[in-house]
Each structure stands twice: as structure tokens, then as C-alpha cells.
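Missing here is one protein chain; the remaining ones are kept as they sit in the complex.
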Amino acid sequence: MKETIAIIGGGPAGMEAALSLAGRGYKVYLVEKTDALGGHLARWDRLFPQQDPAQDLLNEMIGKVREADDYIEVIYGTELQYVKRRMRGLEVMLSNQTVLQVDAVLVACGFDLFRAERKEEYGYGIYENVLTSADLERKFKEKKVVCHDGRTPQKVAFVHCVGSRDEKVDHTYCSKVCCVTAVKQACEIKELYPEAEVFNLYMDLRMFDRYFEQMYHKAQSHFGVHFVRGRLSEVSETVDGKILIKTEDTLLGRPMKLTVDMLVLMVGMQACAATAELAEKLDLKVSPSDHFFETKDLFLRGNQAHAKGIFLAGACTGPKSLPDTLQDARSAAESIHRYLTD
Amino acid sequence: MHERFANAFDPFVIPYMIGFVFVIAYLVVALCYVVKQLPLSDKKKMVKHLFSYKIFITVKDIFADCLLHVKIWKKNKLLGYMHSSIAFGWFMLIVVGHIEIFFFAPHRVNLPYYPIFFRYFMMETETTVGGSVFFFLMDFFLLMVLSGIALAMIKRLRRRFFGMKRTTRLKWNDRLGMYALWCIFPLRFLAESFTSHISGGGFLTRGFGMVFDWFNQFINNDALIRPTWWAYSMALMVFFLTLPWSRFTHILSEALLIYMRNAGIRETSKNNGYASVEIYSCSRCGLCLDPCQMVSGASLRQMASVEFTRNIRWGQRAQALEAASYCLMCNRCVQACPVGVNSVQLKLNLKGADIQYRYPHRYDYVESDAANRPLATTPAWANILQSGAETAAVEKTTGDAAPEVVYFAGCMSHLTPGIERSMVRIFKAAGVGYTFLDEEGGICCGRPMMLAGDRIGGEQLMARNTEAILATGARTLVCSCPICYKIFKDTYKLEGVRVLHHTEYLLQLLEAGRITVRKGAETGVYHDPCELGRHAGIYKQPRDVLYRVLNLHTTPYEGKDALCCGHSIAAEGMPYKKRRMIAKDALKKMTEKPVDVVVTACPSCKRAFAEIGTVGIKDIAEIVCEQLVLPQAQPQK
Amino acid sequence: MKLEGKKLIWKDYQKEIPDDKYFYVRSCIRQNMFPASEHYFLKIMREDLGKDVFETEHHTTCGGIGYHCDVIKIETIMAIVARQFALMTEAGYKNYAVSCITSFGLYTEIIHTWQTFPEVLAKTRRQLKEATGREFEIPEHVAHASDIIFKLRNEIAAKAKYKLINKKTGEPLKVVEHIGCHYAKMFPHKGVGGAEYPYVLAGMIEAWGGEIVDYPERRHCCGFGFRQYFVKPNRGYSLSNTHKKFESMEPFKPDMIITNCPGCPMFMDRWQYVIAETEGKTYGENHHGIPVFTYEEVAGLVLGYDPWDLGLQVHQIGPEPVLDKIGIPYDPEAKYKGAAGQDIGKPELPENICCC
Amino acid sequence: MKDFGFGLKKSGVMDLDGIDWTLFREIAAEEPSFMNCFYCGTCTATCSAGKYTGFNLRRLQLLVKRGQWEEVAQRIPECMLCGKCQWVCPKGVNTRHIVMLINKKLHARKIC
Partner (left out) sequence: MPTLYERLLQDVRFQEGMKVCMNCGTCTAICPAAEFYDYDPRKVLDLVQRKKEAELEALLKSDVIWFCGECMSCLTRCPRNNGPGLVIMALRTLSQQTGLFVHSQKGRQQILLKRGIGENILKYGYCVYGPTVMPEAHPELGPVWEWEHAHLPEVFERLHGNLDKRGPGALRRIPEEDLAELKSIFDVTGTTELFDDIEHYSAEKARDMGLDMDAYIREVEETMSR
């Protein structure tokens, strides 16, 4: 057996990195704090841009991890306690008192979804028909997309940039995936309820990746989704439990109000709760501007942490789409391989 | 020859007579209907024409076009033969049949069915020379018609045999008429053959009749005679009864169309009177299909003119409107039409009738001080933005002396600044005093509005431009956009102002020696813009210019056969993807033999082809400008 | 609606409010329009709750209305505010109680500016010294008077004679709260419960037995708009904004409105009258309006003070329907009498709205 | 009713709840490219009429989609149908046809 690596986080990044390293013959401990692999992916229904079922991807990945059990050992329900530097490599102590002697640590702890309650004026947690994108995804998964009182939604609005690009919540960055997710979910609502009027409230549509712009085009021309350029300013509840929203249609320069049956907040990504703690334990740097981990640089050392032997992959270094996360994980594996073979 | 029956009647003539009376009645009603719709002046022309010597020309034209189908012959010999064999053959059967009556049964001349069923009612008692001649003639023309019918059947099955890529698709009414037509003459042939042992007959009928006689000796049964005559009569009836609703109406209306056209009647802005005769004159021959680039380049078969006339005839207004909104109005179909149906005008008229928005156009903003008006969004904001807009005010160079030329680049040319810049450089090189009327953006010439069917709006714009052009005092108007050129030349009333497209003007400058050019090494082909070529007849001048500046090659798609770039301003309803397909297809055809550059003379064509990006595209002005020999450069030579 | 969600948010906006020893400053508009409210604030604080609230005749307007009408410079307003603080410092107080919301907003804004830009504070100190010879300390706590009543709401509830409950049905009264814009919109953490779901009045209503109505335009300005009201041709703005709020609350059928701002109770009261007289529309039951109260008036009512002592007669919209619902006794004859019970005439009755 | 010298003002807020959504869908049915617009404004930038007036095709298309026909009715007659916008549109929107259809709908529904 070659060298040993501990991976913190059993989401898509952690699994993909583990598979890449296992493929190169390394021994991998995959440390997952919950009882299951998959991270946020396990809670998603379909994936942009081509509506692939998330479950299929997850099953394939978990299946591969199981197949590679000679190389990958998954440790569930455990978190990292501390790390000590040894003469050669690192000693990792886990919360279940297991001690791992490893040669490198890959942090793939991912992201947390923005807590929509923090945008008080959007009324999440107060008005029943205000959901987050994750809530809606769960409804899609459960195949039960209805309002709080069981009615079929006739009007649905999606709000982009919730908890992103917002100094009031100290998230000044773009979460990258919300725009395309909003367009995806808007199309899915129209597929489900063709008669429904669907509105997307955006500031900029960041359709940056392959097939994204086509999705947007289809949402407009095929599904007839309304796109309103304006940031949601306020949400309130009408006497019959509907949601009244106020925004400016900035392309017209006119304030606008609209009552919807369901309001979906596209919650962005934020550094996961464990970031600060992990940073302290592993001697990592956190960006003061977005609170994600810093990498050595953004180009050739995009997976290297500032501490020796520690690597970073996935959305713990900033918002990433799933394809980007998987690529980043593979690139992290390559970085580790180079580090161990140099 | 003797009559077989004293009462000269058999019940099977009834179907025929029903059809015959019906057609005559229809003819009278339709004629009255058409004439009623005509303006008084046109009615007068119709009457006057009947008594003028020109009526002979009309008769000749009708003979040539309706019977001999000379125009189709010119385009396609086989197709020409097919049409003329049926039409002319049938006509001759009728003529010779009547003469025959005069010879053998003059007292039956007043029975309209008699010549049709002549062979049934008469029996040959002795063989005469006269009789044989008639037998021969009748059989000859019958054979002619039958050969035409046979070709028609083949055409339906294998159109490639006729060199046609496409032919019309028929609806049930057309099919019914067509099948009836197809049946008439074979049935007549059979009926006459079966009867020939009584009536006698020529080489065809008697010949086949003898074969039948041979069969008859075994079964000794004449039972087939009357049923075939019945069938013949029925076929005629069906054909006649369906005539007003089938494409064969054109047999009648085409003659009327020729008469009216020769009487000097033309399309008006409404689709009635003359236009309805045109619509009924469309024989759905399908000759307009192949030239139509919507069909060939963009698979928009349902938009072809032949379908349009059909839709409009059958009151399918929505489809007709859609077709009109797709049509490029390149005039290729009009040119191909053997009947001379101006479907482009019909489409324009339909658009005009549809627009009818008595919606007030508001062009007061184009009044004289327009250029100094602020950009306004909403009232309160206007004040703020005013400050920025003031600096954009236009300084008009209406100096003391009137300029020689007023240059109107046109809206589209503003999107191809290379054309404008070249023209300005050429004016300067030639020492022409000019004023650039729409340098800072002008008022639209009004043709796009006209092509959208909105005459009132177009006229308002024209009035504004007329005023502005005349105000310059220039005696020559040069425009760079053929769309503008067409309307400036044909519709504007610009007293004392010569209207030239820059192709014409460049040639004049060259011929007058005011500019000198050198011939470059580039090879090129010239693309005739529809508006400049087919619509305005400017073919020669651009070529005369281009010979001097490059190695001009030719393609089969030139002059009247030039292709459209697909981006006609008229086709407001055609999706962009389709336009692009047409442009791509046209460019591909023009550059089958590779050249360095495709030269055109229209900003729209230039942009359309430039977007395809497979070959260099230049405007004639640009290429002339590139090859200008400037005075200071000459001494070095 | 989920109240737990709001409670979660309220937790984030806890404001430290001292419960005693205040230096009190009055509001221009309230002195004119609701003099009894300010009187009862002091009376309830001093007599019912036994607190020390000091007032001096030497304090003046803060100039806030002039400032928001843009005719007073920011340097001036800072100096006037500094002068008020100097009076407080001189009187030996550190807690500052403000009657007016515009003032309260100004005080928080100015203190914030002084903290952000120390050079501005220095300049103000210099200018105040030059102009008046006074020196000042920034108060340790600035509380709006409604903050203090909020803080003491349960003590008031304990002494209450009446509850905000419909005597007949036993249902809590439906109360619309209206918070002055400058209370928390500029500095959400300076207001109890924040800017989006302020708790300051909701807490009082809750404690006194009523039920808060959350209607779509709840957070919006009454439409005062300073220059938009004071200049007559602009008043349509003011009227229209109040109209919008009433149209929005109408389907919720509120029994009364409680406010903590000087102008809002006046506008929400008077614009109902104007809407009735111009549009013929009334928002209460039986052609009545919806009565609008200050928080002191509501506190006084639950504590059992006489409605006419509390000054409810100077509202254009008659308070009687609410008094009847709660079961507070009142003498209709005494409504417009003078202090000694003498007749001083009475206002005419409007045409389209029932005001008694 | 009494005159106070001032009165209620008309709200400028677009209330999308009272919108007849069928109207713009009709246009979209006749000219599908209507739905392609992503409001980049190239049409407005090049517009011949926009040089002299507030005519703004991007805005008008959006107003139609928001059901705000009043302003549309006021502005649409200023278009000269010259077609420059159609040339510069990156989404292949048949702008001239849309202007014509808007006119037609305005007329048909008597919103003028």
C-alpha cells in the first residue's frame, strides 16, 4: 500500500477525490460527520443543466466507493478532533478517538446553504408559502409541489441572490449556481403546471457555463417564464395567505407588486459552519472577504492550503457547481499525488 | 352520315347539359362580379378595348398563352407540350366538332350537346373523303389530348421527369377536378371506339373499335356503349361543376386576365376586381415553387406564392397573411409565373387590408427641429438628460450655395458604416459638393412602412423626407440603399431632382472622369439586390463599374435570376433562422466557383452575407473606394 | 403565519433599555396635537411606576423637521442636539428619553455619525462651545419613550384595569401597529425587534391582551414626507400613502391602530377623514373610521384613565367604538368640555364619516 | 364631496395581479421570437425613432409583457418600421413584426 490520506467530508468532492486517489493506489480514510455519504447532493432531485436525477449520480458514486473498499475506508458519524504534525506526515485524531496516521489531509467539507431567515424582509420562517430552493427541491423529490394549504400554485416567483451579493448579510460574493438553479426549477414548475405564471426576479443572469444559456432561452421561449430584473425588496402576506412581493422592474424603472402563491428563495452558499474551527485546527487561512478557505493561489496551487500537507477541494474554497466540484476534487487528487511523489 | 335517333336525345346528355349550363351561368355571374368591383375608369377601358384594334392582339395573346401556352414552352418544353396538348387539343376538338356538325347535321347546331356526343347520335352510312378527314382530325386531336393527359399523370408521379424539383400539392377539390379531367378524354376515346362500328371513326377510335369488334363476336354484346357515353357525360359534368372550385377556373379567368391586362387595367391597392381575376387565374402549375427561396432555401413550402393565392382564394386569411408576412417580395415568383399573376402585389394588398389600424402614426417629432429635440424617457427625467443630449444636436451644412448632390445613406447603411465612409471619400475625391442628409440618423424613407402594407404611415414619412431633400436645393439625390432608392425613384415626387443609386452615380463619375480607379487582382461576383435589380431594373451599371476594379466572374444567378439574400425588409414574419438559411444557401450557390469577394450594392445584402462569413463581402462603393486613384498618387506612376 | 419565526427574529434585536432616571425631551408635533399623551407618559412613569423622569423648560425642538425639510444644515442640527445633551449633562442624567421618532432617529444617526467620523464630533463640540459656551456628554442610552413603555409593559399590565379584549365576544382586539419610519429603518438594532418586525408596540399589545394584525403595507410610511405635507400642493403624496395603507389593512378588519410616532397618528387619523370626505370611503364598522391611538393613550386606557383626560377628543376619528368594545365607561357629554367642565363649544360633525 | 385643494394620486406601481396575461401570449403565438428578447437594448440603441423621441422598443416589449398597455399605446405609433433593430438583435427577434402585432392588438382590443 502507498501513502495514506484523510479526506474530511463525504460529499461529492470528498467521494470523487477518494475515488481518484484510490485509483492511484493510495489508502483513503473518508471522514463523514453524518451517517451517510452524499452531502447536499443527497437532498437534490434533479441536476442542471439537463435534469439528470441526482439519485443516479449519487448511487453511482457511492457504489464506486463501496467497490473500492480495499482502498477507501469510510468513517461515518465522525468529525476531526485535532491534527498533529509528525516527523513524517500527520496524525489525525477523530471525535470517536480513532487516530489516523496520514501523509496528507484533504478538506472537502463543502458549504452550508444560506439561512434564509436572515433576510427578514423575505419572511422565511414566518410566511408559510415562502420556501427556499432546497425546500422546493425536497418537494420535487417527494413529488408533492403544492402550497401550504394543499392548493396547486398558480403563480410562483423565484428570487435570485438570496444571501448572495448582499452586504447586509456580509455575503458580497456570487454563489454561482443560484441563477441556473432558479431557471431549472422555474422550468420544472412549468413542466408540472403549464398554466402557472412563473416569475424570476434576478439582478444579473449568470448563465456562465455550458448549456446554461440554452436553458435560459428555453425557459423564456418554450416555457414562457417571466424574467424581471429587480431585487426583491419586501414580502408580506395577504389576508388569504398569499405572498405579496414588491420589487422594482429596473428595466422599466417602475416599482412593481405581485401576489404569488409560492415564493422560492434561491439561497446561496456560505462557508460551512465548521470552517473557522477547521481553520484553527489545521492552521488554514480563511478569506476575510467571503469566509471560505484561502488556497495558495487561484491558478497552479488552487487546491493547496497554506499549511503543508493540507489540501482543499470543492465548495469549501468558494461556491462551485457540481461539475466544477467534481473536477476540483480530481484536481485535488492530482495535487496530492504530485505532493506525495515529488 | 345519318342520324341514328329521330329525337336526337338520350338521357346521358343530361349530366353534361347540367354542367354546361352551370358553367355558362357561372361565367356570366363571375364576369359581372369582377366588372362591378372595377373602378369606373377600368370599366370604361374594358368596353373601349373591345372596339379597338388592340382586340386582335388580345385574341392573339389569348391564343398563345391560354391555348398554346407559349410562355410555359419557353421555360420548359415538355411542360409546355403537356399544357398546350391538352388545352389546344381540346379546343380543336371543340372547333372541328362544330364544323363537323355544320357539314353533317346543320339542323342540330342549336343543340349544345350534339357536337360532344356526335359519334353516338350519327351513324356512318358510307365512307366519304370529307368524313375521313374529319375522322382523322378528330382522332388526331384526341390523341394529342390523350398524350397530354398521360404526361400530366406522369408529372404527378415523377416530377423530375419534367425537370421540376417541386410541384403543387393538391387538395380534394383540385383532385376531383383533375381526376374528372383525366377521365374525360379516355372515356370519350372508349365511348367513340365502342361506337365506331356504328358511327365509324378514325385511325384511333376505329382502330381500337376493331379490336373491340373482335371481342364482340364472341360475346356479341354492345352493352358497353351506352355506359361509356354515360361515364363520359358524367366526367364532363363533374369537371364543369367543380370548375369554379378547382384550379381549372384558370381556363376561363386567364383569358379574362389577358383581356383586362391588354385593356390597360392594373393592380390597385386592394385585392378585388383585377386582383381577383389574377387569383383565379393561378393554375397552380407550380412553376413559382422552384424559384422561391423560401421553398428552396428554408423549407417553407407552405409560404410559396402558389399556396398564398390558394389561401386567399379560399378565404384562409390567417394563412394567407402569414405567407404574406414571410414573403421576401424578391419578385422571383412573379417573374416565373406563366400567367403573370403579381402575387407580390397581392400580398402587399393583403397586408394593407390587414393593417387598417386607424391608429394614428405620430411623426410630428420628425418636424424640422427634430434633431435638436432632447432624448426623453419620461417627463421628469427629460430635464435631466437634456443636458447630455444638447451636445448631440446636429449641425446641418445647409450653406449658402446649394450642394451638387444630396446623399441619403439610409437607415440600413448606418449599420454598414463602410458604405457611408466610402461614399464620402468618393465624393471628396471627385470634388463633388454634397450634403449628407442623414449623417446623424435620418427619417426612414417610408418603403419599409409601405412593404408592411402601411401606406398612410409611409406617406407621412415621405412627406417629411421630400421636404428635407428639396430644402437642400441639390439637383441630384444619391442613395446607398436600394430600398430607399426604389421608393425615392418610383413613389416620391421630387421635382427637378435626379434620383440615383450609388451604383449608377459611381458609373457616371467614372465615365465623366471625375474619379479614376485601378483594376485590382481580386476576383469577384456581383450579387444583384432584389430592390435594385428586379424591382428597379439596375443590372448593367454595377457591372460596368465592377469591370474596372476587379476580375468579375459570372454565375447562373445574375440579373433577373439573381437570388435574394433572405433579409428582405418585407418579410417581417420570417424567423431569423430561416432568413439565415436562405442567405447561406444563396451565398453557397453564388460561390460554387470560389472567388475572393462577393460584391453587392445593398447594405442589407451585405450584412446578410457578411453574417454567414464564408467569403469576403463588399459593397460596390467600398470596392471602388479601395481602388480609387487619388490625384496626388498619380504623378508617382 | 408562524409567530415562532418572528420570535426568532426578535431575539436578534434585544435593546438595552434602562428602566429609570431619564432626561425627557418633547416632540414638536405631539406637543401641538397630543399634549395629553406626553403628560400621561410622565404621569404613568412617575406616579404609576415611580420612575425618575426629568424635564427642563430650556430644551427646545431638535430641529428635525426643519432638517428633514432641508432648510437646516446638518452641522446646525448636530449642534442643537448637542445642546440638548448638554442640558442633560448639566442636569446630571445619562439616559435620554425621546418623545419624538424623528428626533429619536436623528439622535441615533448623529451619534452614529459622531462615532464614525470623530472629526465631526470635534467640530460639533467646537461649534456648540462657540455658540453657547456649553459642553456635553453623549448619553449612555438613548431610548424612545415607547421603548420605555415596552420595557415596563408587564408592570403596566399588572396594574391594568382593562384588557384589549372585546368584552362581548371575549376575542382579543385586532390591533394594527404603526411604527414611525425613523424608529428602526435606519438603524435596525436601535429599535426593539428590528426594522422588519418591530416588537416595540407588538409587545405592548400582546401584554395588554390584544392581537397584532400583520397586513402587507404594515411597514410603510404614513406618507408624512415632511415637505410633502407641509407644502400644500404636495399633500396628495401624504394622503395617497396613508390611503394605500388603509386599503391594505381593510380586509383584516382591525379594531384600532396604535402608533409610536408624532405625525403618524395625526395623519392616519386625519387622512381617514379626508378620504371619507373626498372619496366617501370609511374603513371602520358602520361608517366609523378606525381609531388611531398613541401608545400612551392605550396605556392610559388599560390603566383606567378617563378617555377625555387622555385627550381622545382631539382625534378626528372618534374612539368610542373601541371604548365600547373594551367596555371602558365614558361620558359623551364631557367629551368637549373645558378643564372645569365648562362649555367651550364643540366641533362640527363631518358629513361622510361617523365620528362619535 | 369636499375639495381640500389636493387629492389622491394615481399609484405608479405596476400591479401585476390585474394583468390580462393572454394578450402578450397572443403576440407570442403569432411571433414566437417575441419570447426570446433578453432586454439587452441594442434595438433601442440603434433606433431611428429613438433618436428623436423616447421610443424604446426594449421597454415597449417589456411593457407589453407586463400588461402596461397605456404607455405602449402612447409610444408605439412613433416607430417608423425601418428595421434597424431587427438587424442588430442578437436573439433574432422579429422586431418589426412585433411592432405591427402590438399595433394590431391595440386596435383589436381598442386600447388606444
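Should a chain be cited, it is by its letter among A, B, C and D, assigned in written order, with residues numbered from 1 in that chain.
Just so we're on the same page, contacts are C-beta pairs under 8 Å (C-beta built on N, C-alpha and C of every residue); 3 or more make two chains touch, one makes a residue touch a chain.
Since the model is a prediction, treat every value here as computed from it, not as a measurement.
The chain that is not drawn here is touched, among residues C:Gln14, C:Asn32 or C:Asn154, by C:Asn32. Mapped onto chain C, contacts with the missing chain fall at residues 26, 28-32, 35-36, 38-39, 55-58, 60-61, 63-66, 68-76, 78-80, 83, 105, 113, 116-117, 120, 127-128, 130-132, 134, 181-182, 185-186, 188, 195-196, 219-221, 223-228, 230-241, 244, 270-271, 273-274, 308-309, 311, 313-316, 336-339, 342, 344-350. Taking the whole complex into account, chain A touches the unshown chain at residues 121, 161, 165-168, 203, 229-234, 246-250, 253-256. Think of the hidden chain as still there; on chain D it touches residues 2, 4-6, 9-13.
By our rule, only the chains that are shown with their structure count from here on.
Of all chains shown, the one whose average CA position lies nearest the global CA mean is D. With respect to chain B, maximal separation of chain centres occurs for C (centres as means of Cα atoms).
Chain A and chain C have CA centres that are 46 Å apart.
Our note on geometry: chain B versus chain D, Cα centroid distance of 36 Å, whole angstroms. Contact of a single residue of chain A with at least two other chains is seen at no position. Chain contact summary for the complex, chain C toward chain A: residues 1-2, 4-6, 8-9, 194-197, 214-219, 251-252.
Partner chain C is touched in their complex by these residues of chain D: 1-9, 11. For chain A in complex with chain D, the residues that touch the partner chain are 197, 205, 216-217, 220-221, 224, 226-227, 229, 246, 249, 251-252, 254-259.
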